[in-house]
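So that we are looking at the same thing, I have put the structure below in structure tokens.
In this view, the complex is presented without one of its protein chains, the others remaining in place.
We call the chains A, B and C, going by the order they appear; numbering starts again at 1 in every chain.
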Amino acid sequence: MINIALLGAGRIGKMHAEIINAHPKARLQFVYDVNSNSSKQVSEENNSEVVSSAEEAINSEKVDALLIASATPTHTKFITMGAKAKKAIFCEKPIDLDIDKVNECMSNIKGIDTPLQIGFNRRFDNSHAKVQQARTNKEIGELEMIIISSRDPAPPGLDYLNAAGGFFRDTTIHDFDLSRFILGEDPIVQVSAFGDNLFDENVKKAEDFDTAMFILKSKKGVFIHINNSRRAVYGYDQRVEVFGSKGMVISNNQTPSSVESFTESSTSSKEPILNFFIERYVQAYKDQFNHFIECIVNNKKPSVTFEDGRNALIIANAAYESHKLKKTIDINYE
Amino acid sequence: MINIALLGAGRIGKMHAEIINAHPKARLQFVYDVNSNSSKQVSEENNSEVVSSAEEAINSEKVDALLIASATPTHTKFITMGAKAKKAIFCEKPIDLDIDKVNECMSNIKGIDTPLQIGFNRRFDNSHAKVQQARTNKEIGELEMIIISSRDPAPPGLDYLNAAGGFFRDTTIHDFDLSRFILGEDPIVQVSAFGDNLFDENVKKAEDFDTAMFILKSKKGVFIHINNSRRAVYGYDQRVEVFGSKGMVISNNQTPSSVESFTESSTSSKEPILNFFIERYVQAYKDQFNHFIECIVNNKKPSVTFEDGRNALIIANAAYESHKLKKTIDINYE
Amino acid sequence: MINIALLGAGRIGKMHAEIINAHPKARLQFVYDVNSNSSKQVSEENNSEVVSSAEEAINSEKVDALLIASATPTHTKFITMGAKAKKAIFCEKPIDLDIDKVNECMSNIKGIDTPLQIGFNRRFDNSHAKVQQARTNKEIGELEMIIISSRDPAPPGLDYLNAAGGFFRDTTIHDFDLSRFILGEDPIVQVSAFGDNLFDENVKKAEDFDTAMFILKSKKGVFIHINNSRRAVYGYDQRVEVFGSKGMVISNNQTPSSVESFTESSTSSKEPILNFFIERYVQAYKDQFNHFIECIVNNKKPSVTFEDGRNALIIANAAYESHKLKKTIDINYE
Partner (left out) sequence: MINIALLGAGRIGKMHAEIINAHPKARLQFVYDVNSNSSKQVSEENNSEVVSSAEEAINSEKVDALLIASATPTHTKFITMGAKAKKAIFCEKPIDLDIDKVNECMSNIKGIDTPLQIGFNRRFDNSHAKVQQARTNKEIGELEMIIISSRDPAPPGLDYLNAAGGFFRDTTIHDFDLSRFILGEDPIVQVSAFGDNLFDENVKKAEDFDTAMFILKSKKGVFIHINNSRRAVYGYDQRVEVFGSKGMVISNNQTPSSVESFTESSTSSKEPILNFFIERYVQAYKDQFNHFIECIVNNKKPSVTFEDGRNALIIANAAYESHKLKKTIDINYE
């Protein structure tokens, strides 16, 4: 049984707590949150203990692994502490919003050999993964284009916006990572980014974007298009398309059932697509955690690495530069 | 140029007049209708001449072919006259509602060798025809089941109902014929029919059915299910499914465009399917006429024969017997 | 915690064992099977104890509920014993193949008030349930037709066929029950059944059917069509359609992902539909067990009753009579 300390008991932390205890080989040992009510509640609901500091959890002999779901600025600190304590580490994305902190963390944990996985859950989505396989197994021949439409159902509040680090680093980072996942060994080398505030007042106050489009290129010449919106009234719109010399594979949106309705006012209408990222990706969250546990048990390196987290951030930063300078930016990963 | 006399200038006659003149090798020569206003109007709109009797048109040397779209009870008389005048004949379905008249007509025209085609237009629908081909070319292996859902958008008025000869002979006859078309050489040998009046007052007054289901069997054992309704509020529902040892092919409903809508209240909603049989089958009506002209020009026997019209009626009659006796009826085509 | 004794540790029993232990409020206490190897294996894999007789398990004070997944002929005996021991009972379908045994069981347990649920899992399928709701909430207006296409991917072996009680009682019974579920208070009063052996040698040896079609009618006049095959090469085909005065709702087949492929040889091709009933209905099996536990905890009567199991069998028996006599049979539930 892998005993796990959960750091951060907010919305996403709660979800992780349940996933941990539903796993036959994992157990939630400790919960820590800066807000002691949150940690108490999540701890009680999931048969575990509250600890009063992250350090206590990280350094406890009872703990085999950390699940870091705390506020983003705490991630690198907890990763470093966990790595030094030789714990296996699962850390939510992004590693940090500041590339300097990420680089510092990278050098701090250099040489420490413990499983470390970053929470790019979408890689574990069954349908997106099949799109990636269609490239790997050459079902579509040589990859030429990736097209990602990724739109949230509704904009977040001002508090979230002020803390999140901007649209490209908080939201598009998933799509940058998914593109990297599909590309495999072929790195993204160029980005052109376009963001705007078209409709949301809070987004305007936060000096952020609610709508964005991107074109990226890989070293081998693959074209990638991403489009994002903070408001798709019909639900959480998540589509990925790969196109190549021998065909195209699309990961379409999903409805909760296979029901289709025909009335005087609707033809072939389906159930609404899911509105909330946790519902849409619940199985992906479970499967990413399965992978983490499997890596611990079999002493394997997780497939989503610290470097993946760092590289996605570097692309996001280059995207901001592109937007500002109105030109295409060559990406430097060093 | 094939010169054609149109007998009957009602709703369906008008459609035929336009199809005739749009064909590069055909020309509407004469129009006859018991209602002289109708014949005058259709004639004027389509650059042709009115004649005052069917005989005049049928026996005119200017006429190569007849298109019979008059009231059903006149069909056998006009077929007989046309055959004796050596004209090519296209006759709308059904040949007649009375099998005795059909048999009499059959013996009257015996041995006369002129192209004679019955208007089972659905055989010429592109999608239904592909379903039939999937049987012929063994794409689905050995045929085991045919399933036809065929539902009108709205019930007709009482006058139509009183003249039409009943649901099975007027409406289901298309589905009996389509089943025969798919089966090819394998004859339908049994029918079990179930009709009821579930919702329409006029249908009740006419002592007819508004809803019906059928199970038929072919000599080789193929199962056929047909379901009919006089009211599908979402449009004219026309689906055909064939199932066999190697798979299934479905001819689905068609929408006028390839547009799909997503809003707060609809997901993947398509344009309404067409509501009117002439719109839905307009291309099939054209293609059936193309076939007729091609048979005249190349002196070939049309693929939809008098016998096809007769056999579909025999099945309809057996269906009424099945409904009445509440048992399965063996079909006798002699 | 509800402690459960599993009677029968075959293919379906194993699945139930896992579902029991994955439920937060249930625990597998005992496993019994006539084959002691099976009971040992399932017991070990699921942290429970083997018992050497069904009686021991049924009468143990440690046991709150029975899950009966043993051979069909043992069902009524175990139900009776369980009911007398005041245990909650979940019994796989069918109750028995012999209506006399079912009736005897019914009178034996009369007046004993313990939760008793029959395993018609398809009622708990999310999509089929929405079809039923479309009738209940009048989304489709007044129900006029139900159309069920239910086809297995491949025929079972001869041993299974010889024990299963015939196609109508083993397979179609699910579709009879699903029709009853959709109809609600409106009973099925007539059945016309058509079975044949079109392709399978084992089925022929077992004097059973591999293909069948049915038309049933409810008291209010609703038409029901069912078609069954033992071989759909494209997978386990499970579709349900309801049609009424205000529209149609269809529960379509489901693919494991939302991926669509376009190549030189395929257009809009989806992933194969699932091939195995346990995979297709895994969530329905879980949800039916959730319902059972909920009924125990809240002392409610399960929604799928002994009477439901009995009535479905009565319809199946009438269907055999219809097939034999080639006529429509009025159903007598007394």
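Keep in mind that, in the parts below, contacts are C-beta pairs under 8 Å (C-beta built on N, C-alpha and C of every residue); 3 or more make two chains touch, one makes a residue touch a chain.
Fair warning: this is a prediction, and the values are worked out from it, not measured in the lab.
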item	value
Omitted chain's touching partners, listed by label	A, B, C
Of C:Gln41, C:Thr263, C:Asn290 or C:Thr305, the one touching the omitted chain in the full complex	C:Thr263
Contact partner of the left-out chain, one of B:Thr171, B:Ser218 or B:Ser251	B:Ser251
Given A:Gly8, A:Pro115, A:Gly165 or A:Gly247, the one touching the chain that is not displayed	A:Gly247
Residues of chain B (touch criterion as defined above) contacting the omitted chain	126-127, 130-131, 134, 139-140, 246-254, 256-264, 271
Residue ranges of chain C at the interface with the undisplayed chain	232-235, 255, 262-264, 266-273
Touch residues of chain A, complete complex, unshown partner	141-142, 144-145, 147, 149, 151, 192, 194, 196, 198-199, 211-215, 217, 221, 223, 225, 227, 229, 231-234, 237, 243, 245-248, 325-328
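To be clear about the criterion, only the chains that are shown with their structure count from here on.
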item	value
Chain contact topology (line, ring, star, complete or other)	complete
Same vs different contact residues, chain A with chain B, by half of numbers used	same
Centrality ranking, top chain (CA atoms only)	C
Top chain pair, ranked by how many C-beta pairs fall in contact	B-C
Inter-centroid spacing, chain C versus chain B (mean Cα positions, whole Å)	42
Length of the line joining the C-alpha centres of chain A and chain B, rounded to whole Å	58
Junction residues of chain B, two or more chains touched	232-234
